[in-house]
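Every protein chain of the complex appears in place save one, which is left out.
Moving on, here comes subunit A:
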Amino acid sequence: MAKRSYNKTPIREQDAEVRSHNFKEVVLGYTMEEGNLEANRCLQCKDAPCIQHCPVMIDIPGFIKQIKEGDMDGARKVIARYSNLPAICGRVCPQEKQCEMVCRLGQSKKFEPVAIGKLERLVADWSLDHPEEPADIAHDKGKVAVVGSGPSGLTVAGDLANAGYDVTVFEALSKAGGVLSYGIPEFRLPKTIVQKEIDQISAQGVKIETDAIVGKTITMDEIMSDFDACYIGVGAGTPNFMKIPGTELNGVYASSEYLTRINLMHSYEFPKYDTPIEPAKDVVVIGGGNVAMDCARSARRLGAEKVTVAYRRSVEELPARVEEYHHSVEEGIDYSWLTSPIEYIGDENGQLSGVKCIKMQLGEPDDSGRRRPEPIPGSEFIIPATTAIEAIGQGANHVLLDTFPELATNKWGYIDADEETCATSIPGVFAGGDIVTGAATVILAMGAGKIAAKEIDQYITEKKANTVNN
């Protein structure tokens, strides 16, 4: 065997200058040869820490071994035991904070960890090109409703269909996928990949009803009477606004609106698609998470000459994925660290012309352990911009919750569900993902889905056994 390389096998990417003008995927993925080379870097640890740090506990050395042996079908089967959405997770998981963070190879000096995410993606993409005949499963163990077709809902649905349940997913939008469809842009997660992965879940017998808004189109009462159990995975999709003066100006967007127009409605293809978006020369994006990166890079691709990300802390505290931060810098995104907007300035037409900001300094650590940003008096300055996008986080959507007050929520307005079991205050109603935790990651939502599927199976099995016994 060739000597183990210190570094990850490099992955091909679109040139930064070229890609900053298109919405095509940036990272092109491994070839089989590259994948094989990378798979050979894995130490095949017996007590693999990477597994423990994957929220759905994929047998990582197991599937990497299959790649090494050239058995892609075998690798697919290993991953499929744990994940319903590997092509998505391989692309968007923050591996540097999960599986790859604890990779033993990466712990030794000089060595980078195994590129687990990229290998998962290789297997998943191969698998989408080589679809399997769906297993012939009878769906007669009971009826389950899943509210929301984001990553957690799709995971619950896929697992329960495989376990023999008749599953219906209710989705409010016209397309399934939740944040995978309206939030994460094409250049990180191609929508054809999302659709193929969802099609595979449908092929397992899951019914997906779009345009079905639970609480409006269908009530929770109807769901409770028509189904044996229900899973609520409606996410945290309601935008927060900072509510600084000038929020009502034209050109001020919440990240959710900006990204929904682009991703779900294809406004970057206007007028081929009807939904417009405002083109802007100067754009300010507020925030430091993945959503802020996605907005900034989208604005660039829409033709903005200068895109500035204003973040109130410094680069060390940036919550976004490292890979995406680097991509954004390569694409010419500017950063204004320790910067907090205090007012939107408008022109005489009610159009945004600039964002007034104040410089911050880091004080004592707060409850989250991060140093608290404090404004420096007298340091105000204006960044000229005709578009500003607030990417400062989302809260719980209350369309369903307002019509179902019996369901207990916590002080932040999220559903009060047991993290170990996803059980809510109402028997038979389970919940997980962002509607329980607040905005988090795709893989954590999937992890909750895995747990919920097991618990729902157990709940229905016990309920049916009791009915028979009585």
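Rule of thumb we're sticking to: a residue touches a chain if its C-beta (ideal position, glycine included) is under 8 Å from a C-beta of that chain, and two chains touch if they have at least 3 such contacts; residues count from 1.
Quick note on the criterion: contacts and distances are computed from a predicted model.
Considering only "Cytochrome bd ubiquinol oxidase subunit I", "Na+/H+ antiporter subunit A", "Sulfide/dihydroorotate dehydrogenase-like FAD/NAD-binding protein" or "CO2 hydration protein", the record for the omitted chain gives "Sulfide/dihydroorotate dehydrogenase-like FAD/NAD-binding protein", by its UniProt protein name. In the complete complex, the residue from A:Pro10, A:Gly350 or A:Pro365 that touches the missing chain is A:Gly350.
Among the residues A:Thr31, A:Ser174 or A:Ser379, only A:Ser174 touches the chain that is left out of the figure. From the set A:Tyr6, A:Tyr273 or A:Phe381, the residue in touch with the chain omitted from the display is A:Tyr273, counting the whole complex.
Summary of contacts with the chain left out: across A:Asn84, A:Thr260 or A:Thr424, the touching residue is A:Thr260.
Across the interface with the omitted chain, subunit A contributes residues 172-174, 182, 210-213, 216-219, 237-239, 241, 243, 247-248, 250-251, 253-254, 256-257, 260-261, 265-266, 270-276, 278, 349-350, 397-399.
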